[in-house]
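Here the complex is missing one protein chain, while the rest keep their positions.
Up next is chain A:
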């Protein structure tokens, strides 16, 4: 408690003598019936000064969202129960006032923006109505007055053509625009606190950069305090004043942002920082936090991080460490924080085996001028009036033993390309040669052969595992279906696979819902490996997982590649993770590859303006870099792939675009050297310095 009091005083933006605008004291929230409680939030205290921005960072199940939703009265009771605590907003206890009174604070004084802009707006009401209703409610404005204010707010968040857009419905906007509208909606009443619950998690990186910039600007303009909930330490590093790290429902460390990164004291925060991929670090191994996310059904009477903590001692399992003041507004909840400075930091575990052999110069997969167009049909006779050019002339090779990463934002065609390679999508043009053979039109035994050699790992490990099958059956399913081996050999194979992906044999008889996200993804990988494939297509295999778990899976995939001599086509949007596991990278935009080269070349000297923008939009886990690093924030959003812009598809958003770009489609040119390898770029001005 004392540590937090200190904090309120040192906040530079707070006017002298002014109390905190929000003061949360000892908040505890449980879900479910007594006796079988889920301890979602345990004794959480923090203060928020006027105009301050605080980030609450944690992985899934850390209680970060429940904390703020409780303050807003948004958790359902039952099953939710506030078992202790106060939350004072300018002296009013938000937890004690009846909902009918809390309603007048909600939306007017404390407003909130949510994770998924698509689903948080009402699909059947116009954006205008949704923007104005809070104004009419709280300030008693007439519809016309409210509309004027809403229009100003839309201008402020950068929605062009606001008067027309007011009459549009949510589905007529892109995700990034919708989040802007969500922000406008939250800010119309000029609240003194804005709570942002992972507002960029559902968005593409370049759009995420836009939103972060917008919120930071609005905070200055409107002088409000912000609580930003996130799972991403590096994202918030750039723009908040203070960070509170939560684990298993408790705040484990809270500090001014610089101090949190430079003088980290809590083992969990250390682990979190370690597992964040870096764009520059020399090492090629991530340092994950071992183990699985915490079990929040146990009463919080010990350090919840103990099962995963490399420094844990006996007392850590017996008593819960109190939040102690380190100094200077820095608090931490660890029994051993005083020694932490002198203890060795966790190191990357050595790769399971030797590093993968260098890729052979022999292509396993050759994709040439692949096109996948989806027809758009209209009219009485369903004539084809156009096509969505999902993949529009893509060529690449994957060499035996290498990992090629296909990256790009949503709608760039990377997943469709993967599906076409696997044979799930019929190409409209072009060819796909696997081991020198074209399987288009192949049937029977040939197809089976390819199926065996080529497997897929999916993004959503839960959705892709049959919930009614045990782990053992899921993994053995493919073998059984293809009649490989006998029952006994298949059983043995499943055990072998479990060990290979790092799952205990005991999990064999469990069902998917009993596993954590990371374990499920391991099952997904084991299933793909069952029939000894040569080639794995991994479609965003880590994007549904927590940061500390992502690192585990990336390392696992890397080890498996070395041990089994696999070749990967890795589809993803997170460039920083991709750096750790790919040999070459292909960047896609609107159905085309705009740049392809070795990972070192693309990350070290990106030549295409889009690649540069993507790289610069990746948040770096260093609060100091925010000022020195040049960020390129792209305007606009990815255009409709049924009406791609003429010339270079990227020109409407490209900071380097010139006349020629709007008319002539850029040719692919090789900027590689014998040392750096092939480095193909499709841009008229590739490599020119003006950006």
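Assume a residue touches a chain if its C-beta (ideal position, glycine included) is under 8 Å from a C-beta of that chain, and two chains touch if they have at least 3 such contacts; residues count from 1.
By definition in this document, contacts and distances are computed from a predicted model.
J.: For the complex's missing chain, which UniProt name, "Spermidine/putrescine import ATP-binding protein PotA", "Xanthine dehydrogenase family protein subunit M", "Peptide permease" or "Electron transfer flavoprotein subunit beta"?
T.: Protein name of the absent chain (UniProt record): "Peptide permease".
J.: Of the listed residues A:378, A:437 or A:643, which contacts the missing chain in the full complex?
T.: Of the listed residues, the one touching the omitted chain is A:378.
J.: Hey, which of A:38, A:105 or A:184 is the one touching the hidden chain?
T.: Final answer for the missing-chain contact: A:105.
J.: Pick from A:96, A:125 or A:447: which residue touches the chain that isn't shown?
T.: Spelled out, the listed residue whose C-beta touches the missing chain is A:125.
J.: Tell me which residue among A:133, A:258, A:477 or A:574 touches the hidden chain in the full complex.
T.: A:133
J.: Would you write out the residues of chain A that touch the absent chain, in ascending order?
T.: 72-74, 103-108, 111-112, 114, 116, 119-125, 133-134, 137-138, 169, 171, 182, 185-186, 378-380, 382
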